[in-house]
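Here is the structure we will look at.
A single protein chain has been omitted from the complex, and every remaining protein chain is retained in its original position.
Labels A and B are assigned to the chains in the order they are written; within every chain, residues are numbered from 1.
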Amino acid sequence: MTFLGIDLLFALEKILLISAVLAVSLVVAMYCTWGERKVAGWIQDRIGPDRAGPLGLLQPLADGGKLFFKEEIIPTNANRGLFILGPSLAMLTACMTGAVLPWGDTLTFGNTQVSLQVADINVGILYIFGVVGLGVYGIMIGGWASNNKFSLLAAVRGASQIISYELAMGLSLIALLMLTGTLSLKEIVEQQRAGYWNVVYQPLGFFLFLICAFAECNRAPFDLPEAENELNGGYHLEYSSMKLGFFLFAEYINMFISSALMATLYFGGYSFPYMDQIGLDGNWLTILGMGALFFKTICFIFFFMWVRWTLPRFRYDQLMKLGWKVLIPLALVNMLITGALILWQQS
Amino acid sequence: MSLHEIIFIILSVVSIVTALGVIISKNPVNSVLSLIVLFFSITCHYVMLNAQFLAIVNFIVYMGAIMVLFLFVIMLLNLNSELEPQKRNWLKYAGAVSGGALLLVITGILRSASMASLDMNTASDIGLIKNLGNVLFKQYVVPFEISSILFLSAMIGAVVLGKKD
Partner (left out) sequence: MEALTNRAQAVDRRPMNFWERIYIPAIMKGLGITFKHLFRKKATVRFPEETRQFSPVFRGLHVLNRDEEGRENCTACGLCAVACPAEAITMEAAERKEGEEHLYREEKYAARYEINMLRCIFCGFCEEACPKDAIYMTETFAPANYQRKGFIYGKDDLLIPNPKEKA
């Protein structure tokens, strides 16, 4: 069956896959809010939310319901259209990234092979990079449209932070790309499946990428764009109800996606040690691999939370100094060393 | 009509409308926002041509970096219609004349240029990153390096200007 030259079965497969990826990222992000509060509780010798449902597992639903039913306030002098566009863009860019991540190998149904990756484009990493860069617009437009000087200042703060750390992130990735020789995420995972994980070859690169991922997600200790207490709130100062919720939710989706990205780029993605030696094959291996990816991702998410409840926030000048004077030179040095080693190995 | 044509027509309409929006809209922030949408539709055009690398670079560099800086500056300037300086009449005429001249030149070039039709079967891989890299680093390596020196000098210049205070 075809329509306008596209195979309908193919389209259906992709639509299902996209819905699944979206649903999974939303659900994981939802339970990240629960996890965050639990981890915060445990670290502070409390028990965290435990009232809504067993272990407080229905807490995210309760929170979401609360946000939806709260009064929606749009400031009188705000630019209405852009005010609504801001959180929508934040959500959109957060959800777009999941499209190129390989969530698993291929599943086989009868004689159709279903790849668990929405789009294996050959510039996968650059795509993620671009979409992350686009995330700035949600912050900037939201902050500007509120017509409040504090949200505007916070938006500028956030945008310059994200742009600054994007540079270091890109530079740390280049070293990885020199090693792998491909921009396709699927191929990077397959290479790690055959050999060692990339973190073995690129420890410094991974470390830099990790720090930049913290900054890109606006997570503590880099959460100045939304500093609640000492900086008058952030770019979402004028937001209320679910529009505020979308901003915060987008942050959790970003955290999930960047955790999955780190697992994919540096920790073997859906592959795990002795994957090809345990004697399983086909769909079971794929499902196991998916589980491995999710396990790694959740470990990273836990790390994000752990760091948030350990470290205090940077001052803004320290943040900029770290980004431009420490991370970028380190990333350049890492690039240089990697290039030199590759050349030395080739000769 | 094939799917490609439909998408192409939609994208082209979006491009033209947003390009007009850049010039027409009174609010500079709206101008910049339509420019962003314009860049996005151009990115989609690149994807349609299977030039993925160009598309993503356009996406990252223009949409992700340059337009953010534009938006930055315009938002901080806080331009209002009251603050807008009165334009002098001769400035309008000068603008119209120079714009018209540019239009003439472009139409002249387009008329005389021979539009080689791209053979989609053989040339469809030309925009992929591997081929582009080969062309850039083998055939055009000298211009590439020279342009990088240009960027370096611009960066150093910016640092020097910033250091002066």
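Points worth noting:
Here, a contact is a pair of C-beta atoms (placed from the backbone, for glycine too) under 8 Å apart; a residue touches a chain by one contact, two chains touch by 3 or more.
Since the structure is predicted, the reported quantities are computational estimates derived from the model, not experimental observations.
In the full assembly, the chain not pictured is in contact with A, by the touch criterion defined above. From the options A:Ile47, A:Val200 or A:Ile278, the residue with contact to the chain not on display is A:Ile47.
Residues 39, 41-47, 50, 306-307, 309-311 of chain A touch the missing chain (whole complex, contact as defined above).
By our rule, only the chains that are shown with their structure count from here on.
We define each chain's centre as the mean of its Cα atoms; on that basis chain A and chain B are separated by 29 Å. For chain B in complex with chain A, the touching residues are 1-4, 6, 29, 33, 36, 52-53, 55-57, 59-60, 63-65, 68, 71-72, 75-76, 128-129. Listing the residues of chain A that touch chain B in their complex gives 4-6, 79, 82, 121-123, 126-127, 129-130, 133-134, 136-137, 140-141, 144, 152, 155-156, 159-160, 163, 166, 183.
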